[in-house]
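For this depiction, one protein chain was excluded, whereas all remaining protein chains were kept in their positions.
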Amino acid sequence: MSTVIQFENVHFKYPEDTRESLNGLNLEIREGSFTAVLGRNGSGKSTLAKHMNGILVPTEGRVLVAGIDTADEDRLLDLRRQVGLVFQNPDNQIVANVVEDDVAFAPENLGLPPAEIRRRVDGALQLVGMYELRLHAPHLLSGGQKQRVAIAGVLAMGPRVLVLDEPTAMLDPQGRREVLTTVTRLCREQGMTVVLVTHHMDECVGADRLLVLDRGQIALDGTPAEIFSQVERMRALGLDVPETTQLLYELRQEGLDVPLDALDVDSCAGAIAAALKR
Amino acid sequence: MLKDITLGQFFPGDTLVHRLDPRTKLLLVTVFIVALFTAAGWMGYGLCVLAFAGCTALSKIRLRAFFKGLKPMIFIIVLTALLNLFYTRGTPILPGWIITWEGIGRAVKMVLRILLLVMGTFLLTYTTSPMALTDGLELLLNPLKKLRLPIHEMTLMMSMALRFIPTLIEETDRIMSAQRARGADFETGGLVRRAKALLPILVPLIVSSFNRAYDLATAMESRCYHGGEGRSRMKQLKLAGIDLAALAVGAAFLALAFILKKYGV
Partner (left out) sequence: MAEIKVEQLRHVYSPQTPFERTAIEAVSLILPQGQFVGVLGHTGSGKSTFIQHLNALLLPSGGRVLCDGEDINRDKVSRRDIKWKVGLVFQYPEYQLFEETVYKDIAFGPGNMGLSKEEIDERVREAAGFVGVEALLDRSPLELSGGQKRRVAIAGVIAMRPEVLVLDEPTAGLDPEGCGQILDNIRAYKARTGATVLVVSHDMDASAALAERLLVFNEGRLVMDGPPEEIFSQPERLTGMGLDVPRPTAIAMALRRQGLRLPGAVYTHAQLKAGLLAAAREAERGAGPC
């Protein structure tokens, strides 16, 4: 697998801030991988996401996306079409009054021929399961549906990477499930590279790789199982671990021989049952 | 409540009226309005009513939708009717009354004119998606670009404003409820007091609108928006046979309206 996004010693400071939001960050994202980014508010995770399509550019260091330097203004469109960015509030990223017109917005901006736009819009809506509702008004949809329209809206650009900045923060559990299932399927079935920024640790469980951000730097980097088993370290970073890990961790302290890396509910239950039967 | 406003609402459908090119519809509505203001006699008004009824029947939009949209205008309509009813000189309907036959006639005509004007525009917005409408408007106004007028930006702003009306109404409702829960009172007191009472609604609304605008700009940029240049359209506007036919009917209608006017009927 090749590298699709590369951060080289990236520093970034907002003009109004005194502290750097990104503080010498190095990172490589592999094509086709599912990367989750976890961090508390103000850890720099949103800033990181906005660097991936050149909405923000580093004050020092550089970001390369498919070989394009994000600071290269001549290739801005080329860059943006490769990286689809989805934001927290679904209401603030839907521009049109009809679902399919909204999804058409990006390919229209790219000046594609009408038939090609139609093909992409229908394809993107089918991928997120919103094709049936293509003629609906966005404001009448549920939060999860709106967010799926937003995802379709960037998929229609034909991006290589899908970056989602806390896409579930404003959704109810139902909507959260819809979005997470959609994103996971896009990665596993379509081979889309996914970067999911979140503060729900449960949403990271299915990722290939988990990055924990703290004060503009990568504090932890590994598989979710590796990282969540560092219960104390996570606590020190102001984050929780999933209930499963927490339970296994405490049972271990009580002398029970259970592994720490059984993250989902069923494997956790299986591990505990096995330890008890032994 | 605020939520009941239907301004700019689109009812998706697949009727002849829905399928017409937005430019055709814009032109036809213009024709309709001209005819409406040309109408002098009952035949002229009858022609307009007939035209509106015909189009509405074709569009399969229920009359109830129009009435709902008319609700905020009831005051103006009633006022117009009363003024015409009481201030038109002529033959009293009963000796000694101030209401005249001419007054009744004028009141009915004026009310008809307002109703048809508003409902005709509603028919346009009900059957045309705001996106298509602004696209059509942009194309119709395209020649003005030569005068360096920012037509694309203007029409985009219009369609986004329409897109955010329901969102902002919802938000206003929520902020009002939240402030009422803190004991805010929007209903009593004099004018100054009431105006002051609006601050707890307006300030949060403006702050959040700025945030929205900022978010939206970022999202649009992320989706490769870079102005109107080099932009294409998924839904190509092409004048089809039915558009030409509709425009021909529209022209005939206008001609008929002028003829009726000439004969004063």
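In order of appearance the chains are A and B, and numbering begins at 1 in each one.
By definition in this document, a residue touches a chain if its C-beta (ideal position, glycine included) is under 8 Å from a C-beta of that chain, and two chains touch if they have at least 3 such contacts.
Every value quoted in this text rests on a predicted model; they were computed, and no experiment measured them.
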Touching residue (missing chain; options B:M43, B:L117 or B:A184): B:A184
Missing-partner contacts on subunit B, residue numbers: 3-4, 64, 68, 171, 174-175, 177-185, 199-200, 202-204, 207-208
Those residues of subunit A which, in the complete complex, touch the missing chain: 40-42, 88, 142-143, 169-170, 172-175, 199, 238-240, 242-244, 246-247, 250-251, 254, 256, 265-266, 268-270, 272-273, 275-277
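In this text, only the chains that are shown with their structure count from here on.
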Centre-to-centre distance between subunit B and subunit A (centres being mean Cα positions), rounded to whole Å: 42
In the complex with subunit A, residue positions of subunit B that touch it: 10, 12, 129-131, 159-160, 162-163, 166-167, 170, 211-212, 215-216, 218-226, 230-236
For the subunit A and subunit B complex, residues of the former touching the latter: 50, 53, 55, 76-77, 80-81, 84-85, 87, 89, 91-98, 100-101, 104-114, 117-118, 121, 135-139, 150, 153-154, 157
